[in-house]
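With one protein chain withheld, the remaining protein chains of the complex are depicted in position.
Naming follows writing order (A and B), and every chain is counted from residue 1.
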């Protein structure tokens, strides 16, 4: 299969018939999502409750917004054949930076956002450069950078700090009808990323590098630069998630990222959405579906009051089964 | 052996630094105590090495250790006569978890990162589902002897460590080691030259599961029942392996160096502790060191013209 079709497959491909629809993991995950909502509705109704109330719909979105934004960034990194384990620590750091700079003052929101984005860009740049220039495996590079951030944060902070002004907290709480602003922010980030991947040359290069770095290099793509850029973008997303969480919590918290398990959960959401962990295949739409699937599952667990240990078992099984299903489809297509 | 030299040099420097700060370290009892403490991580690193060198990851070892200790406590429940059957069961359970990891990775073509991440969640959930949230029961004295007791001043952990280490080195020198490395280096080429790639990988995962079981027996023995005994061990084990110069993505590195990496990591923690580095900054130092170690290895050994980053975690 030549590079072009391989690179463009995720975003641009004309599908014919149901069978080929089902081959696209992004569609599978949305079908699974609808199936889960239907099953959840039935289960909860049987239990004597109502599954999709206004509050639970808002809850699903609120619950998934931060993870969703991180997962979009993670999608970019993974598509380029990398991955980022530092996002959780970066989220904690940026939530603190935001809340500390804002210090309860409306007028400080601008500088705070700028500082968060600058720090995120810096961390992403370091991740990218360590991977490309020092040739350190992404797993170790981002784990190492994450540990460095963790040490600094733990050393400087021993509890929630800073204060987010009421006006900025609206980001975390306001909504238009059933749609929270945080979900719109997530949608905005997703649209930008989708656009980037499917309509720009950079997106094309990301797929090419993730698909086969060697071939990409030979065809004239500066692979290192692409990888650095995806890491900067991934860190940006983590920074935005940090801002959102600061708005939700009204303060910065040194453990908000790790408590949320954003590094592994974002990777799980990305692969659940059908993006190949090896890179080069997948896309943003699948990730959005993956995040929503996890959130609906969570809400269903909430409604049925499943205990947290059973949740872990189900989550673990769902992730493995989903990826196994995609892998089987992939095999069949090749065959 | 050649590949293990740099890490051994670093290790010697660290050990010397520890000895300067704490002369007791040079006495047999002091050094043996250090080895006893390092033993579980070294054994885990050896297990992780097999998986990493075949081109895969095993993220499930930490929660497997916790699960094994909790299972042991509940099944033994303070009853001495249950010690040996439960020990056997733990070994079997470790092998079984490895088998499942391996089969899912190879036969269903799910990347091992995801398989073992899923296994991590399933294990930690299932074991506490079974015990109702917190560990129950108790370990027997017999069970605890392995991690706690010893022969005079020689803790049992040390001979267990030596046997495990020797076995790992022997395995890598045997046919299995050669095929394992070939598989990690280039799976397709290995398959074409007649290596049963799937079988080799499954066996590597089973060795990792086995090492987690042994580590659990030592850790549970050392400090008793705890709900968080295995926390973070998967990352420590991978860090140790990488510190030893083993390349994520497979094919390169020696098991001796991986184990030396684990001892180095433990020595590093001991040293930081001795020099009173704040607990928080410990992780910063750790982060810098693993990046530096891997970067140094990559720059010093540009044996391959291109980095294999892209397909490193492909593993499918």
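Just so it is clear, contacts are C-beta pairs under 8 Å (C-beta built on N, C-alpha and C of every residue); 3 or more make two chains touch, one makes a residue touch a chain.
By our rule, contacts and distances are computed from a predicted model.
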Expected UniProt protein name for the omitted chain (select from "Carbohydrate ABC transporter membrane protein 1, CUT1 family", "Glutamine amidotransferase type-2 domain-containing protein", "Iron complex outermembrane recepter protein" or "Ribose transport system substrate-binding protein") would be "Ribose transport system substrate-binding protein"
Per the definition of touch given earlier, which of A:105, A:169 or A:224 contacts the omitted chain?
A:169
Using the document's definition of touch, tell me which of A:250, A:279 or A:316 contacts the absent chain.
A:250
Omitted-chain footprint on chain A covers residues 53-56, 58-59, 62-63, 66, 154, 157-160, 166, 169-170, 172-177, 179, 181, 184, 187-188, 191-192, 195-196, 199-202, 245, 248-251, 253-254, 256, 259-260, 302, 305, 307-308, 311
Since one chain isn't shown, list which residues of chain B touch it in the complete complex.
22, 24, 30, 33, 37, 73, 131-138, 148, 219, 222-229, 231, 273, 279-280
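Basically, only the chains that are shown with their structure count from here on.
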CA centroid of chain A to CA centroid of chain B, Å:
30
Where on chain A does chain B make contact in their complex?
81-83, 130-131, 134-141, 143-152, 154-155, 209-210, 212-214, 217, 264, 267-268, 271, 276-279, 307-317, 319-320, 323-324, 327-328, 330-331
Under the touch definition given earlier, write down the residues of chain B that touch chain A in their complex.
57, 104, 108-111, 113-115, 117-122, 124-126, 128-129, 133, 235, 238-239, 242, 247-249, 278-288, 290-291, 294-295, 298-299, 306-307, 309-316
